[in-house]
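A short write-up of the structure that comes next.
Complex shown without one protein chain; remaining protein chains in place.
A, B and C label the chains in the order they appear, each numbered from 1.
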Amino acid sequence: MKKRKWAGTLAVVAAMALYLWINEPQSAYAMHIMEGFLPVGWAIFWWVVFIPFFMLGIRSLRKVTKEAPELKIMLGLAGAFTFVLSALKLPSVTGSSSHPTGTGLGAVMFGPLPMSVLGTIVLLFQAVLLAHGGLTTLGANAFSMAVAGPMAGYAVYVWLMRTTGKQKLAIFFAAALADLATYIVTSAQLALAFPSASGGFAASLMKFGGVFAVTQIPLAISEGLLTVLVWNWLQAY
Amino acid sequence: MIHNILETESVSYTYPGGRKPALDQLTLQIPQAKKTALLGRNGSGKSTLFLQLLGLLRPDQGAMRFRGQPYPDNRRGLRAIREEIGLVFQDPEQQLILNTPREDVSYGLRNAGVPEGEIRDRVREAINAVGLTHAADTPIHALSLGQKKRVALAGVMVMRPRVLLLDEPTAYLDRTSERRLLDELARIHDAEGVTMIMATHDMNLAYEWADHCIVIQDGACVMAGVPGEVFARVAALSDWGLSRPAVLNLWDAIPERLRHGHLAPKALSDLEDWLRHHLA
Amino acid sequence: MIHNILETESVSYTYPGGRKPALDQLTLQIPQAKKTALLGRNGSGKSTLFLQLLGLLRPDQGAMRFRGQPYPDNRRGLRAIREEIGLVFQDPEQQLILNTPREDVSYGLRNAGVPEGEIRDRVREAINAVGLTHAADTPIHALSLGQKKRVALAGVMVMRPRVLLLDEPTAYLDRTSERRLLDELARIHDAEGVTMIMATHDMNLAYEWADHCIVIQDGACVMAGVPGEVFARVAALSDWGLSRPAVLNLWDAIPERLRHGHLAPKALSDLEDWLRHHLA
């Protein structure tokens, strides 16, 4: 009896949420884990993992802004630019639309450590001004989007520049892989928090990975293409 | 009878997050092939109306008609309308997208799928028409404001629109550049019979330029008529937050017996001539 | 003898990457406690001069003096100058820094190390003076352009500067907001004897407002004098790309025998009164 009631409640809530979601299409920042979603232990764990990277980022920024205080303005503007970029709706190749993260481009332009600080502020602003994401989950979201994404993007960029020397190729993969890394890390975070009863972490990773692959893989390709085009413009400017 | 090319009927619109409506039951008619001035203070809803007429914003309520037909509610229909109605934004920085006048002016044509050969010719012609032949390949950021405004106008006129919406076209221009832009508009109007709607808060300009005036206050149309009618309502003008054209104030200061039988002058320069001839 | 509070001598400046000098051997004097209008077309170098006077750009060549003393070349000296000279930028976005009028207006005081208690009082007073009491805690981005301009003015006036540089203060404002801003400036000038320099290309405004006029063309000073003198040079004005105040053109159109013995009116409204009384 109890089960049926629960299933009923779930169905009603799901239908209502779906209705609201479809009628007022808030642009989906699909990869932001929402407030309260992670079990408390995991929420704290990801904060702890994230903070050292963040402190390193702050330290690198302190060093440069001490020499040239005007750079703070540049950083603030770069952050605002990243926020606005991530608010643009990007058509993805499957016809749906989603938001670019901009972290790949940012990592190539400013370096991965400064980007980890800017990316975190962008996430905080998205949480406060757009209600996407949250505070308890900020550690997890920042680790996937502001640490793992830029690091992966930057590493790929440096590696491709060194081996092939083809800049556009490197930019494409930096942007696309920054996206993909974010997506994979988020899926792993969810799988760790909610391991499958029968298959454990691995099975759960497949499931979460599969669900988000629908939006995230086309988005990564779109973002790669977009970033190459933006890069071309910036070169011409 | 005057034919109206554009009509709105009780159109209301509130921006998301806005506290009060930008357009509030706005009903108005735009006569075909005339020069209409849209008057109102900053923030009275003039720019919002332009975005509605272009189908870029959708009314929350109310209906709009173009050539007597209701506005389409599909993308293709709206795109067709946007090819017939051109909007010149107040700030050219807002509208110029590509790097040089030549590239930028071709943007709309390319979106409309015009063949490259024809694009080349039409762009050259449009740039020549606004007197920027020598600067066709100069980066836009190196142009002066007056030049940028003319590029923006060329980018719209190259589409051969039947209706031209002008949002404060003379704002920020010095007198020389303003004169030049107005002459260019007069040429377009006379040569091609384009319907023009100019949003402005420069009453001197409106009085001199327009065939028809529409006054907007807080998103509603409070008066429409020929300039002489509108500007005769001295008390109402100040309620609407509008000044009166200087030339009319001066004209009224001249004793009745002297101006008896004369038409009020349109511009200060006309008044100058009048003074020179009739007081001598 | 007029005392000059600011002087420049053969000041030249070219922006990095610029093709021609923005200021070219510019020599001028600003009389103390007067209202000086700085006239010139868009791009003639007016804004650049303001940045120089504030020590934000350094001349490539030439010398500048404040109260007869050469400009300091150290940070501390320049900061002291910036506390005495206030600049209201053309675009208020450029100088508004914090989130609300109350926070923003306090910014300069806090930099100058004024105690918090005094800051609170002076900020309240400055915000009241520009008529924004009701909006003191509204985020700046939600204010209208006219309100932003008034916040910018309050943020400068709260520092009690001795010199006020105004870069096109009325640009983009409708007539009502313009009038309000000008009244506020008049009040400040009369109450505190602040030296004011206004860059503008609105000749009607300059003629009505200024005690002293300086004309700049291509970065050089081509004429300085009282408004009557400057605007008497009809042919030269058009060479400089400037129009003539409408009121003077009209005045000149009135036959000599009628205006004999009368001073030329300053504003169109003065001319209205004159017409009403002397033609009757």
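What we mean here is this: contacts are C-beta pairs under 8 Å (C-beta built on N, C-alpha and C of every residue); 3 or more make two chains touch, one makes a residue touch a chain.
Going forward, contacts and distances are computed from a predicted model.
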Name check vs UniProt for the chain missing from the figure, options "Cobalt ECF transporter T component CbiQ", "Formate C-acetyltransferase", "Respiratory nitrate reductase subunit gamma" or "Multicomponent K+:H+ antiporter subunit C", returns "Cobalt ECF transporter T component CbiQ"
Displayed chains in contact with the omitted chain are A, B, C
Per the whole complex, from C:Ala142, C:Val226 or C:Ala280 the residue touching the absent chain is C:Ala142
If I consider the whole complex, including the chain that's not displayed, which of C:Thr8, C:Ser44, C:Thr100 or C:Gln147 touches that chain?
C:Thr100
Consider the whole complex, including the chain that is not shown, and state which of A:Leu56, A:Ile121 or A:Leu169 touches that chain.
A:Ile121
Missing-chain contacts mapped onto chain A
3, 6-7, 9-10, 13-14, 16-21, 24, 26, 28, 30, 32-37, 40, 58, 61-62, 65, 69-70, 72-81, 83-85, 87-88, 90-91, 93, 95, 117-118, 121, 124-125, 127-132, 134-136, 190, 194, 196-199, 203-204, 206-208, 210-212, 222, 225-226, 229-230, 232-234, 237
Can you list where chain B touches the absent chain?
15-19, 51, 54, 56, 75, 79, 82-83, 87, 89, 91, 93-95, 97-98, 107-108, 111-112, 141, 155-156, 159
Please give every residue of chain C in contact with the chain that is not shown.
51, 54, 56, 75, 79, 82-83, 87, 89, 91, 93-100, 102-103, 106-108, 110-112, 116, 137-142, 155
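Quick note on the criterion: only the chains that are shown with their structure count from here on.
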Approximately how many whole Å separate the CA-defined centres of chain A and chain C?
48
What whole-number Å value describes the gap between the mean CA coordinates of chain B and chain C?
31
Going by the touch rule set out above, which residues of chain C reach two or more other chains?
none
Residue list for chain A, restricted to those that touch at least two other chains
none
Partner chain C, residues of chain B touching it in the complex
41-43, 144-146, 171-177, 201, 203, 241-243, 246, 249-250, 252-255, 258, 268-269, 271-273, 275-276, 279-280
